[in-house]
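The complex appears here minus one protein chain, its other protein chains still in place.
And then chain A:
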Amino acid sequence: MTEALDVFALHLPLAAPLAAAAVAALRGRAVAAWAGVAAAVGILAAAVWLARTVHAGQQVGYGLLRADALTAFMLIVIGAVAAIACWAGVHHLAAEAAAGAATAGTARRYLILVQLFLAAMSLAVLADNLGLLWVAVEATTIVTAFLVGHRRSRASVEAAWKYVVLCSIGIAVAFLGTVCVYAAAVAAGGHGAAALDWTYLTGHAAGLDADLIRLATGLVLVGFGTKAGLAPMHAWLPDAHSQAPAPVSALMSGVLLSVAFYAIWRYKAITDSVIGPGYTRTLLLVAALASIAAAALLLISQRDYKRMLAYSSIEHMGLVALGTATGSRLAITAVLVHVLGHGLSKAVAFCGAGQLLRLSGSSRIAAVRGLSARRPALAVVFGLALLALLGLPPFSLFASELGIARAGLAAGQGWAVAATFALVLVAFAAIVRHSTGILLGPPDPATQEPATQEPATAPTLAARPAAIVPLAVGLAAAAALGISLGPLNELLQTATDIIVQDR
């Protein structure tokens, strides 16, 4: 009986979003939007069930799908962030419709694509086969392309084009790496699709050709690193994240980047058991420092608050890369907590930025002044989300950044940690400077509420206090995670073991 339920939980993260996409194709906007929320909750429920099953290091496998503790943890991240983004999306779509910015057709397309996006991300973390993992990650690029180009303006077409071309080319490099791993596995006696199974590869790592794995690792890091937004392959990210609708930016920033990183972790586990951890460590350290430096420097001169959030994502992915490079148990546990905390905080920040955009009609920082006087609730939520992203307690990014730094120091990477956190401080100062202008200060009379001039849109802009609720829930979750890991602790330890591969 429980085994049947295990298999059901293994397929639910794929089936629930597909079902919600079908609902979106058939039913009206409101029903479909709530069906999307239900699908996200379904992913979360399946993740919790799988986490209970796999806690002691077992796996659940069926066909090409398999779940271990790392899969379950990533599904929790996807489900939690998706629940917030879809819930905020209900209000986003209602406000767009009320403002006349979206027709029934665009809303339907939006809802279908978001659900396909969720299904593709779930498939990426559930696939046992590294080829299938690649297929799922590339599928996320395809389904989100039209979400990035949603508004059909010059800027959004430009962003969508760059996104598809850069990510497809980047991920093609990762496929070349996958082919190299397959060649090594076939040479070592592997056969057919099973030779690309992650479980097979970690079990037979001793027989894999070291030179070929070294070549493959470089290619895979560049490829999935492009998708994870690591510098210098990050050029698509600020454009795409700033042009996509707010809930989609939340998903791309909060989950998609970490799903690409999940692929890097899986390959790292194989590489480390073949050629030792030194090689991936060096490559990841370079990528980490480059990403954080690029993010910090570009944050200083930022004039657009959605791009500011996008660069903050590059900074946080740099921290994840730093912790992954360190590779000790403490570092990896901190990295996993960081991924969940960043996902929650960034989802709240982007969805808050979406409301800000609707309020002010512009994503320029200079166009918004004195939000706390005009929309106190939104100002509090947006401000707290920024504080969470800056790594202040009680939010979980404080604990995880501390953990990454401590692990780095313990591993003798003092210079890297010092350089990183000096740059993080620069980014901190830049974000604080930009956001105090948005949140505090007197309202600028020149950019006063468009509502006063356009009474037709006044109801949309005035009401919707309910839209704050999902954001508050996300913040509460990020704070709770910062105070105690609670039942997640055991799952995190098991997931860490999978990445560290008993060293």
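Methods note: contacts are C-beta pairs under 8 Å (C-beta built on N, C-alpha and C of every residue); 3 or more make two chains touch, one makes a residue touch a chain; residues count from 1.
Keep in mind that, in the parts below, contacts and distances are computed from a predicted model.
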item: Chain excluded from display, named as in UniProt, from "Putative DNA modification/repair radical SAM protein", "Glycine/betaine ABC transporter", "Hydrogenase-4 component E" or "Electron transfer flavoprotein subunit beta"; value: "Hydrogenase-4 component E"
item: Which of A:His11, A:Arg27, A:Arg109 or A:Arg214 contacts the chain that the document leaves out; value: A:Arg214
item: Which residue of A:Pro17, A:Gly89, A:Gly131 or A:Gly391 touches the chain not shown here; value: A:Gly131
item: Touching residue (missing chain; options A:Asp6, A:Asp68, A:Glu96 or A:Asp239); value: A:Asp239
item: Contact residue for the chain not shown (choose from A:Ala155, A:Ala373 or A:Ala476); value: A:Ala155
item: Sole residue of A:Val179, A:Leu357, A:Leu409 or A:Leu440 that reaches the chain not shown, by the stated touch rule; value: A:Val179
item: Those residues of chain A which, in the complete complex, touch the missing chain; value: 64, 129, 131-132, 134-135, 138-139, 141-142, 145-146, 149, 152-155, 157-162, 164-165, 168-169, 172, 175-176, 178-180, 182-184, 186-187, 192-193, 195-196, 209, 211-212, 214-215, 238-239, 242-243, 298, 301-302, 307
